[in-house]
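With one protein chain held back, the other chains of the complex are shown just where they sit.
Labels for the chains are A, B and C, by order of writing; each one numbers its residues from 1.
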Amino acid sequence: MADTRLYFKNDYSEGAHSDILRRFSETQMEQLTGYGTDPYCESAQQKIRVACGCETAQVKFVCGGTQTNQLVIDTMLKPYEGVVGVTTAHINVHEAGAVEFTGHKVLTLPHHNGKMDAGELRALIDTFYADESHEHMVYPGMVYVSHPTELGTLYSKEELKAVSDVCREYDIPLFLDGARLGYGLMSRGTDLTLEDIAQLCDVFYIGGTKVGALCGEAIVFTKNNMPKCFVAQIKQHGALMAKGWVTGLQFDTLFTDGLYMKLGKNAIDTANMLKEGFVSKGYELYVDSPTNQQFVVVDDAQLATLSENAVFEVWEKLEDGRTVVRFVTSWATKAETVEKLISLI
Amino acid sequence: MADTRLYFKNDYSEGAHSDILRRFSETQMEQLTGYGTDPYCESAQQKIRVACGCETAQVKFVCGGTQTNQLVIDTMLKPYEGVVGVTTAHINVHEAGAVEFTGHKVLTLPHHNGKMDAGELRALIDTFYADESHEHMVYPGMVYVSHPTELGTLYSKEELKAVSDVCREYDIPLFLDGARLGYGLMSRGTDLTLEDIAQLCDVFYIGGTKVGALCGEAIVFTKNNMPKCFVAQIKQHGALMAKGWVTGLQFDTLFTDGLYMKLGKNAIDTANMLKEGFVSKGYELYVDSPTNQQFVVVDDAQLATLSENAVFEVWEKLEDGRTVVRFVTSWATKAETVEKLISLI
Amino acid sequence: MADTRLYFKNDYSEGAHSDILRRFSETQMEQLTGYGTDPYCESAQQKIRVACGCETAQVKFVCGGTQTNQLVIDTMLKPYEGVVGVTTAHINVHEAGAVEFTGHKVLTLPHHNGKMDAGELRALIDTFYADESHEHMVYPGMVYVSHPTELGTLYSKEELKAVSDVCREYDIPLFLDGARLGYGLMSRGTDLTLEDIAQLCDVFYIGGTKVGALCGEAIVFTKNNMPKCFVAQIKQHGALMAKGWVTGLQFDTLFTDGLYMKLGKNAIDTANMLKEGFVSKGYELYVDSPTNQQFVVVDDAQLATLSENAVFEVWEKLEDGRTVVRFVTSWATKAETVEKLISLI
Partner (left out) sequence: MADTRLYFKNDYSEGAHSDILRRFSETQMEQLTGYGTDPYCESAQQKIRVACGCETAQVKFVCGGTQTNQLVIDTMLKPYEGVVGVTTAHINVHEAGAVEFTGHKVLTLPHHNGKMDAGELRALIDTFYADESHEHMVYPGMVYVSHPTELGTLYSKEELKAVSDVCREYDIPLFLDGARLGYGLMSRGTDLTLEDIAQLCDVFYIGGTKVGALCGEAIVFTKNNMPKCFVAQIKQHGALMAKGWVTGLQFDTLFTDGLYMKLGKNAIDTANMLKEGFVSKGYELYVDSPTNQQFVVVDDAQLATLSENAVFEVWEKLEDGRTVVRFVTSWATKAETVEKLISLI
């Protein structure tokens, strides 16, 4: 018997937005050159440059998030360098060691609601260089943040600028993982724009897989700093698609008529409904997330109720016996699904 | 001005077959679990098992050919082992060193129209073990063949069995790269079936990207020999798709109602028309290819004529000054396109 | 002008014990086979087997500590596994990322005076397997402890057995880094013998570089578990010496007539003098180290006095403004040097 519960498990459970599917049909029999050299990739790259307010940005498309992180980090780090991230960073916990697989250590800092503190970053770097034995240690060579973070939280412009300033001071590139970037950009009250991100970061990626695409992430190098022979390096990492336009076409669609932002907005609107609904029903928020991931602390009775009616992720057991659960909305979430859930709990 | 020449450059220039696009639309709003745990992957796996006549086959889907080769070779080899292939092997020449990137040497044998000779393989292994210093050398740990080969040629059942027998004798897995497998299986006169391949090889992949899919390759382990913790290893290689069903659904479609074979047949039919056309117009074949890649030796005048009318790949300069060119048909090639080309040259 | 201060910086500042130098002279013109196949390696291996009370132990010699850690960890882990160590572990901090260089993550636990707690280890493993997403994480595949630890502390037999028991329960090998093993074995009051270590660990190494050899570490596999084709793997890691007997001869000497233990004893005796001297002069110990590394907490005046008279390592700045410094004795430290230092401070 099929599971009829309401589905809030993640933001990669549905297919692609209709506009994308339509364009796959429209372009089906066009004969395009391979490996990202086609006009759709070119068009998408240009639209992304405009959206970022960075006419010189270098844009490449690959297929998934872990692949992107592995590729960007490995090709931008020198061999003896590691990447600095917070303990909860996706690269540190949930990528099966893909960064270490390419030879680099993840150097960790404590997280603050999923975020990195610029002061702690500075201290880590200062401590490293002050250590007489630092030639025997892993050099901090890049900083990795995600926006939204693993906990759905967002950097303010000031916070990201502070991290960026430290990176600039030490000439270390700042990399922002934007697997869910659309949901960050459309969060109510955020003061951090795509243009800010392009300015403050040296490289970042715009997530497609979780924001309406079948697959695909757009890597944006903002400082004319794309690694040398990057196509060869993408191939070497097993990440170069023969039909490069499969990703290019999707991003061309996402960045036409503001679709990417519209999709982001839907997830935010439904997430806010969900958050308010939880609060109205007496549920306690674990963290006040402004994006599409909502974390709720539940007791056993609440957990049972929720489990009966919805599919979601169990995030963590707290020491007091309660449980943190995660509900996720997406570009595809319908308001009525949220309303129904709230009515049931 | 747009290039209006007839396009025979490769078999990954068009999009996906209509059945695939239709199913993307049909399933658009279904909520599916991630990372290949969905029903479409399961269905596709079962259909592939049936098609291979191997009910215990373990099937996984990834996104591209180089990725597949890198993943399979690295996860099946022990760290101190290399993979044996012919000099023209894709992994040896055209994958940007993706195999070496994961730490393994490609040990080479001469090619014979793109194929490996079983006797030479045996000699390589025997010579290795006979060498007193072999502990200082790279152990031959896997054999890699492609079918069709880089030159469009095919192994006969007897030839592949001979290679397989050597592998069995030395307990070395045999890996068949089937990026264009559909075109090999539907070649007229081939006596090597999918079932034979499943029986003779320890692992192989069924190419989707070049045979009607947007992207995707199906890796088939035939001897209950899928590497341990393989999902973690796929992720570690950056090759695990969140929306795993994107590839699963495509293979489910390709293996419904014999679509994969039909697509293969179209490429073979048009390739044969092309071959006969070239011969009838006095062109000399470089190799008698029974599949969708046709190699022709042309003088400068012929090259000029062809270049005016078609897009194709320049393969190699011969010492006599002539040029080898490659024309490729695909699942999407129309008979009239071939006819038009032949009429123009 | 030469630095005439008393030297307590580390335990690798002097050359080799006279017995070793003598044997280099005695054997100078012998013609020995290469790569560790000579009679001196064989003799040393046998002596080490006897000393360990493990007649089936497999013993190999390499040149240095980081090399040993990198080699053992990489060849014993499966590709998707990481090694568990405490945060202060040498492999986690002071080996320039040598473990990650070979593709593996160091999974960290808190340290307790440099030591790992068996309960915390069990919790880490349990938490890992309980996590539904553990296929997306790094598998704990080996446990690394050092004895003595980075802080000079020692495991009791009970403590090491507790760690070993967890490893056995989960079938994860336990690796003990014995760079300073001689100093641990000869510590007064330790109840952990070389035989115990051989029994409780799956692999460990006996440090030579810091205990009287010019260079060399003896890797001991105790469970008939030396990785397959290990000589090839040593070579592949750049760690196979052509003149393998250079290390073999040194260990043959160290394990003749109890030399290794005598050298260990000298460091312990002088370290105890040093510790008592510091205490008698009112210095505060940072940790009560039973081995040859002594950590003292000093204020600025004490630091100045010490710096005038001795060479030592500044370990850490405390938040209260005081400084932790490390004094190290060795096989070569003379009692009068310690006495002189104490008289001067």
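We take it that a residue touches a chain if its C-beta (ideal position, glycine included) is under 8 Å from a C-beta of that chain, and two chains touch if they have at least 3 such contacts.
This one's a predicted model, so the numbers in the text were calculated from it and none came from an experiment.
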item: Full-complex contact with the absent chain, from C:Ala232, C:Leu254 or C:Ile268; value: C:Ala232
item: Selected residue (touches chain absent from view) among C:Cys63, C:Ile125 or C:Ile197; value: C:Cys63
item: On subunit B, residues whose C-beta touches the chain left out of the figure; value: 79-80, 82, 93-97, 100-106, 132-133, 135-138, 314
item: Touch list for subunit A against the chain that is not drawn; value: 35, 74-75, 78-80, 103, 135-137, 139, 228-229, 231-233, 235-236, 240
item: Missing-partner contacts on subunit C, residue numbers; value: 7, 9-10, 12-16, 18, 21, 24-25, 27-34, 63-67, 70-71, 95-98, 101, 209-210, 214-215, 232-233, 235-243, 246, 332
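Definition applied: only the chains that are shown with their structure count from here on.
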item: Same-residue or different-residue interface between subunit B and subunit C, half as cut-off; value: same
item: Longest centre-to-centre distance from subunit C, chain (CA-based); value: B
item: Approximate Å spacing (C-alpha centroids) for the pair subunit A, subunit B; value: 33
item: Centre distance in Å when subunit A and subunit C are each reduced to the mean of their C-alpha atoms; value: 42
item: For subunit B paired with subunit C, centre-to-centre distance based on mean C-alpha positions, whole Å; value: 50
item: Of all residues in subunit B, the ones touching two or more other chains; value: 232-233, 235-236, 240
